[in-house]
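I have a structure I would like to understand better, so I am pasting it below and will then ask my questions one at a time.
A single protein chain has been removed from this complex, and every other one stays in its place.
Order of writing sets the chain letters: A, B and C. Residues in each chain are counted from 1.
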Amino acid sequence: MSHTIREKQKLINRVRRIRGQMEAVERMLIDEKDCAEVMQVLAGVRGAVNGLMGEVIEDHVLMHVAAEGLSQKERNEGAAELIDVLRAYLK
Amino acid sequence: MSHTIREKQKLINRVRRIRGQMEAVERMLIDEKDCAEVMQVLAGVRGAVNGLMGEVIEDHVLMHVAAEGLSQKERNEGAAELIDVLRAYLK
Amino acid sequence: MSHTIREKQKLINRVRRIRGQMEAVERMLIDEKDCAEVMQVLAGVRGAVNGLMGEVIEDHVLMHVAAEGLSQKERNEGAAELIDVLRAYLK
Partner (left out) sequence: MSHTIREKQKLINRVRRIRGQMEAVERMLIDEKDCAEVMQVLAGVRGAVNGLMGEVIEDHVLMHVAAEGLSQKERNEGAAELIDVLRAYLK
């Protein structure tokens, strides 16, 4: 992936937030916190993972399937990778 | 969408199966069947809708984003439509 | 499921809306409408199915797992049915 530095930093920040949420879940389990709290944080994690996935897919479509100047071979490969991931994701 | 007649018929058959499942859900509600049965059928419907969506997205990517011979304008439009749908779907 | 008549009618109306959306998808496929339109309607269907599922699960939890006056055997059965469905649904 070749992003501008700014876009790259935004994606990394999203990843770090999810890592922080998962660390919180781990502490909650160790400290035997309420299931209800754990479930709330996990619902947030799911939303954050979906949002991050949306960003990465968007980048992939724009850079590896639709971009001007790609060869037809590159375009076909980018499309195949995208379809593979969506099949796994939409199950 | 321009599919071969065979592909089109397969998509329509998938849609009809989902319609049939929803008719079953309606009858179950009218007949006051168990929640558990209704939930099982609805879990199946969700899977079937995701599978159908996967097929339609695949067709869209191949025909409107990656296909040889599209203009760059058509490709950009196809990509924007795809990204819009995925954003709504990955929430 | 034993709902008040009003709740039951609301659930049935939700089901009919989803059936109507699926009929629209079928017509769009027959008429070879744009993939993009089909995908938009299907994203709506997915949301509507999830919403309906949420309602039915809620009813199930309240009536068959948490309700006052259930025997422990009924409660255990209601919990097992719920867990089965959620496992299929959260995949």
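Keep this in mind: a contact is a pair of C-beta atoms (placed from the backbone, for glycine too) under 8 Å apart; a residue touches a chain by one contact, two chains touch by 3 or more.
Fair warning: this is a prediction, and the values are worked out from it, not measured in the lab.
Touching the absent chain: which residues on chain A qualify?
Within chain A, the residues that touch the unshown chain are 1-3, 8, 11-12, 15-16, 18-19, 22-23, 25-26, 29-30, 32-36, 38-40, 42-43, 45-46, 49-50, 52-53, 56-57, 59-60, 63-64, 81-82, 84-85, 88-89.
Can you name the residues of chain C that touch the chain not displayed here?
Residues of chain C in touch with the missing chain: 47, 50-51, 53-54, 57-58, 61-62, 65-66, 68, 72, 75-76, 78-79, 82-83, 86-87, 89-91.
Simple rule for what comes next: only the chains that are shown with their structure count from here on.
Give, as an integer number of Å, the spacing between the C-alpha centres of chain C and chain B.
So the centre of chain B lies 17 Å away from the centre of chain C.
What is the distance in Å between the mean C-alpha positions of chain A and chain B?
Chain centres of chain A and chain B, defined by C-alpha means, are spaced 22 Å apart.
Distance between chain A and chain C based on Cα centroids, please, to the nearest Å.
27
Identify all positions of chain A at which a residue touches two or more other chains, and write them in rising order.
Those would be 91.
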